[in-house]
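Below is a structure I'd like to ask you about.
Apart from one protein chain that is not included, each protein chain of the complex appears where it belongs.
So that you can tell them apart, the chains are marked A and B in the order they are listed, and the count of residues begins at 1 in each.
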Amino acid sequence: MIGTGILKGMAVTARNFVGSYFEKDRLITVQYPEERNPLPENYRNFPFLPYDGDDPEAGLRCVACKICEKECPPQCIYIVKSEDKKPDYMDKPQFYPKVFNIDISVCMSCQICVEVCPFEAIKMDKVFELSRRERFDALLLRKSDLAKPNEYYHSICPTDAAEVDAKLAEAAAKKKPAAPAAPAAAPPASAA
Amino acid sequence: MTATIQTLEPIERPPTTMGSRLEGELMEVSMGPQHPSTHGVFRMNVALEGEIVRKLKPVFGYLHRNHEKIGENTSYLGSMPYTDRLDYFCSMTNNWAYALSVEKLAGIEVPERAQYLRVILAELTRLQNHASLLGFLLSDMGAWGTPLMYAFREREKILDLFESLSGSRMMCDYMRFGGCRVDAGPDWMERAKKIVDLFPRFIDEMENLVVGNEIVIARTQNVGKLSAELAINAGITGPMLRACGVNYDVRKVDGYGFYPRFKFRIPLGEHGDTYDRLMMRALEMRESVGILKQALEQVPAGPIMNPKVKIRAFRPPVGEAYGRIEAPKGELGFYLISDGGTNPYRYRVRPPSFINLTVLEDLCLGHTVADVMVILGSVDIVMGEVDR
Partner (left out) sequence: MEPLEQIKARIEAAVPGAKIDIVPNPGPAQQLSLLIDNEHARAVARFLRIDPALRFDFCSNVTGVDWLDRTVKKTVKVKKLVDSEEKEVDETTEEKIPGYLEAVYHLYSMIHKHGPVVIRMRTTDRAQGARLPSLTSIWRSAEFQEREIFDLYGVRFDGHPDLRRILMWDEFVDHPMRKDYREPDDYEYEPTPHDDVLERAKQHCASRPQLDGAEKITDAVKG
């Protein structure tokens, strides 16, 4: 009979309408600025540079090897390598980035910089409220904006951060006995 | 003209056989690119005789960004996130097609667990693509909102799964040459199982909304008929081809990934009209649910990356390879030529929805303007892929 198909469809709509009030696994609108869903641990947005200790300058793990700059598909990273060396968190003299800029208006959150970094120096952040009034300079994150303490990394990605810490501690333990033999070791940047 | 106009005869003829009642010049109408039913920025120059389409020329390129040139200027790994932006509804299958081609090019083996994860994610992608397509198509037909919102509700659950695994809802960038980037934990598997178990309920609902609905039947049956011969000759692939009754599914034919290990059937249409194309999606979703259940049962433990593959400075040997998979929209292929460098010498995407549009004019001729949108909706295009 003509019309039964429409009635059947109406029954579906009615069931969904009632279900939207009483069903257990119904989806509810989250009232965003006041309420927030927890972000999944793997969530990624834009990169940041974790540093150890208290000083964002001294504790930065980046040695300005420029691998991420080279591999970045949209070319949004800009690094200027320092002329001098300064001791890193393991007291080994290393180059450091004099300038480290990420243009987040170009960045596409692909995480390739994190994957290619041999020093665990760049990680993905979860801050997403980044709207700015200006299109160019305000969306250029400089080294001071990018450097965030390791504790922050622990707070956003506890599992990954613990793994990274364990890996770095292991590497440090391996290097320590050899350190006196080669006090001014060459930067491992060329190894990659 | 000597024909007499029979004024007393009631007009009850379907649009395909409706003769030309208006005489005079054809009117050219530009449909799109801002038309909401063109699924992006797609334009058609339509020549109309009254309301009947007499000529239709698709106009492309509004979203063209020369993806292939970007691919030739980027390293092999660097192109992976760009493939997400091709068909932005199905980034997982895009990733897989590209990874498969590079694996063919460089002769890379993929571990078992990674293959299973790829199958799971590709089938989840198919589920959410087909679900939202049904929603869009009904929305194109005038069923504003309701079916689309139901479809998006299910899509949302699957996108949440993607987000918790890969870190992004749509731009997953999940697969790598020789495996996958992140491993799925047991709780992720549990969540996926739950969603897959509940999914048939949605398909039932959608079928109740669509299958018997008189309006849908009137709008879609016998509209946009495509013959099997033309479909094969015009390189139509995916659900659109199978709606014409041609049994050709790359999952079965090539048996890439671990698809030969799963039991599933290929739904086939009979008439090749819009209704068959619409039902094809609903039937394929059922088969996908079947594959997902098997895959989620069988997924073994183990590594997810081939340890031999270099991440930095990846250079496949000189040669060329064409790899293809059955993406939700059809056969998605990547043709790569390597000259031994870090960038591909030639990087070509075979976009299914672009080639499926070849027959758009043939489908629309003789139908009314309102049917054009329904036919276009049933082709299932995404402009990110059509224009690249």
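Simple rule for what comes next: contacts are C-beta pairs under 8 Å (C-beta built on N, C-alpha and C of every residue); 3 or more make two chains touch, one makes a residue touch a chain.
What you see is a predicted model, and the numbers here were worked out from it, not measured in a lab.
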Sole residue of B:His39, B:Lys104 or B:His130 that reaches the chain not shown, by the stated touch rule: B:Lys104
Residue of B:Leu159, B:Ile337 or B:Ala370 touching the missing chain in the full complex: B:Ile337
From B:Leu230, B:Ile266 or B:Ile311, residue that would touch the chain that is not displayed: B:Leu230
Those residues of chain B which, in the complete complex, touch the missing chain: 60-61, 64, 66, 68-69, 104-107, 230, 232-237, 246, 248, 253, 316-322, 324, 331, 333, 335, 337-338, 345-346, 348, 350, 354-355, 357-359, 387-388
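Here, only the chains that are shown with their structure count from here on.
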Touch list for chain A against partner chain B, complex: 2-6, 8-9, 11-13, 16, 25, 27, 40-44, 67, 71-73, 108-112, 115-116, 124, 192
For the chain B and chain A complex, residues of the former touching the latter: 74-75, 77-82, 146, 150, 153, 156, 160, 163-168, 171, 173, 181-182, 198, 205, 208-217, 311-312
